[in-house]
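The complex appears here minus one protein chain, its other protein chains still in place.
Per-chain numbering from 1; labels A and B assigned in written order.
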Amino acid sequence: MDWRRFGFIAFIITILFSVVVLIGKAEISPVVIVTSMLATTIAVATPLTLGALCGVYCERAGVVNIGIEGMMLAAAFFGWLTAIYMNTVFGLAPMPSLLGGVAAAILTGGLLGLFHAVLSVTFKVDQIIGGTVINILAVGITGFLNRQLFFEKGSIFGGNVPHAPGVLPRIQIPLLADIPVVGRIFDQQPITFAAILLVIITHFVLFYTRWGLRTRSVGEHPRAADTVGIDVYFMRYANVIIGGMLAGLGGAYFTLESVPSFEPLMTNGRGFIALAAMIFGNWTPFGAWAAALVFGAAQALQINLQFFRESIPPQWAFLQISYVVGLAPYLLTMIILTGIIGKNIPPAADGQPYEK
Amino acid sequence: MQSSEERTSPQTKSIMRFLRPTLNALGVPLLAVLTAMIVGGLIIAFAGGDPFMAYIGLFQGALGSPRALSETAVWASPYIFAGLAVALAFRGGLFNIGAEGQLAFGAVMAALIGYALPGWLHIDLPAFIHIPLAVGFGALAGALWAAIPGALKAYTGGHEVINTIMMNYIALNLTSFLLNGPMRDPNPLNVIARTPGIAESARIPPIFSGFRVHWGFILALLVALAVWWLLWKTTLGFEIRTVGANPDAAKYAGIDTKRTIVLTMALSGLLAGLAGTIEVTALNYRHELGFSIGYGFDAIAIALLGKTHPLGVVLAALLFAAMRNGGTRMQFLTQIPVDIISVIQALILLFVAADAIIRYIYRIRAREERVVLTRGWGG
Partner (left out) sequence: MKRLYGVIAVLLVAALLMPACAPKAPDCTKADVFCVGMVTDVGKIDDKSFNQSTWEGVKLAEKELGAIVQYLETTDSKDYAKNISTFADAGYDVIVTVGFALGEATAAAAVQYPNIKFIGVDQFQAWPYDEDKTNDIANLAGLNFPEDQAGFLVGALAAQMTKSGKIGGVFGTDVVPPVWRFGEGYRAGAQYITPAIELFIVYHNDVGFDKTFTDPEWGATTANSMIDKGADVIFGGGGKTGNGAVIAAAQRSVYAIGVDTDQYYTLPEAQKMLLSSAMKLLTPGTLELIKLAKEGKFPSGNYLGKGGYAPYHDLDSQVPAEVKTKMEAINAGLLDGSLLTNVPPVKP
């Protein structure tokens, strides 16, 4: 494990939190502030974590995926669409509809993963182009269908906005969630918990199973892997599809966990941030999660600074300009990339098509 | 067709010799465009629209009248610059995904020089000095914005894809800050985050009065020529292409690869900066938020569709501009959402990139030629 990197990340998050605690209004206790910031951080980090895990699977198998953004956006739309269909057209209860929506989102992500694999593994299209195609296609298709299905006269719901079946309910972890104040951290929605669980699972799969070993060998040295009888194409296909499914779950966060509505372009560049988080985290699941938390913490800081705008001391007045704080995670990523805290080592065959 | 070819005179033959490679180069992209439009039409029909009406609207809106042509040229100008920016970087083995940020930063700087310089100097500048200054500073700002990721790539190995994305967000925040704060139009009636209008002397005029098409479009065409000249007729261009094709060989041949990488990114940023600059100095006459939505990403598609060749980029930019511009009329006639344009553009890109699909559909033999645009993250 890359302790130096984790130390740095922990240090950054602590600083971001301390700023808010220091300027927070006297009436609100620091514990409440820290807890609420942690809750925000974890929620914001959820789609970033899942997107970054998508990147980890793809790139560990040697396929660069900059289409995470498009995968999440398309999954957000089709997951939401499925949930609405199941709820309003087939008359299912909200809960099964929502779960069906999540399944559809994962399926959408998986299919786009398959598409990316076909392009980059079979057709050997430049992998960056494949990702770009997915991104542009997702924007167009979701925007077009969203309008055509829900707004235009003569659309299936007669131009009325259908009643979405709500969002996934919160889950309280027994005992932990009952702790006053801090319990809020253990009172989250299912995809958020799933994301954390998947970080652990991915770490285990990647570093402690045969599958993980094969995946990494295909990404590091496909020729050697081929010689010892590993099916390079199969491994790449499988991992890119798995990655796509994770990005799909990340997309479900937007429309089935955060808000029950779809908005064109609603992923808002988070797929690219997820990509940055993956590199930030040096292609490891825990690293990617930690990086996602940094982005989450910066967002939480930005929101909280506005709450306490009036109580910012004059010598810190620059913090009132939310743009200044907004720059922090991007600058940090660039600093990390320079390699001053540990070298960034991508899989050796990342981005290279393999010719049998 | 071929029977006439056999009986042709030597001149026709030499014309054919010239035409054939051009047609071959154009063939697959052209088929890709047409196939994408057919698939797009099917999607429109599937969603209950009238594809023929839609495409007629698209055609009319893009090329149907002098004004439509003028507007297409207006749309094409930033597309050509931004497409050239991405294409040039590709030639140097770099993926500049940050044209958007370079464009925005260039636009801000051009606006600043445009409205503030006469005040700083306390003199009225003549247009022949002011326009080049505004355009030059805008372009330099773009170059600087791209040179930073370039330098990081060359000297620390930080990958330019991530760094240019980060620089996009930084440019976005910076622009928002400047346009809401120090550079905001102080006119009390102004309610928008925008700069004051640039001085008359910094404005690039339209080519024909009554139409918006401006000299910036001509400049874009000239710059495309200049990029071609740079890439294939100069030492620097040779170095850029060599580093792009094979950095190890370039190093072996004694090329300073680090310097070349920084220069390639700077030149790429310069072109992207010009895209923003031209929008400010020749079209909007000020910079305001809400402008330049997604040019950077369209530029990637344009560069790829144009096979990263300046001539191809110009043609691809004209096509994209025609589609974006014609989209208004299509929407007006059929109420089909303009998002369908993005779908068609993505399909074009897909068919161009995965030309095996097109070759399969139309049974065209493949020629072994693959441009390697990017390598992994490592170096």
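FYI, a residue touches a chain if its C-beta (ideal position, glycine included) is under 8 Å from a C-beta of that chain, and two chains touch if they have at least 3 such contacts.
Quick caveat: nothing in here was measured; it's all calculated off a predicted structure.
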Sole residue of A:Phe150, A:Tyr237 or A:Phe272 that reaches the chain not shown, by the stated touch rule: A:Phe150
In the whole complex, of A:Pro96, A:Gly166, A:Gly212 or A:Gly339, the residue touching the missing chain would be A:Gly166
Absent-chain interface residues of subunit A come out as 25, 27-28, 32-33, 35-37, 39-40, 43-44, 146-147, 150-151, 161, 163-164, 166-167, 184, 254, 258-261, 263-266, 268, 299-300, 302-304, 306-307, 322-323, 326
In the full complex, which bits of subunit B touch the chain not displayed? Write them out. 1-2, 23-24, 27, 30-31, 34, 52-53, 55-57, 59-60, 64, 71, 74, 172-173, 176, 180, 187-189, 191-193, 279, 283-284, 288-293, 324-325, 327-329, 331-333, 335, 337-338, 362-365
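We take it that only the chains that are shown with their structure count from here on.
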Residue numbers on subunit A that touch subunit B, as the complex places them: 59, 64, 66, 119, 123-130, 132-133, 135-137, 139-145, 147-149, 152, 154-155, 264, 269, 272, 275-276, 279, 321, 323-324, 326-327, 330-331, 333-334, 337-339, 344, 346-352
Per the touch rule above, subunit B residues touching subunit A in the complex are 43, 47-49, 95, 97, 152, 156-159, 161-163, 165-167, 169-170, 173-174, 176-177, 181, 297, 300-301, 304, 335-337, 339-347, 349-350, 353-354, 356-357, 370-378
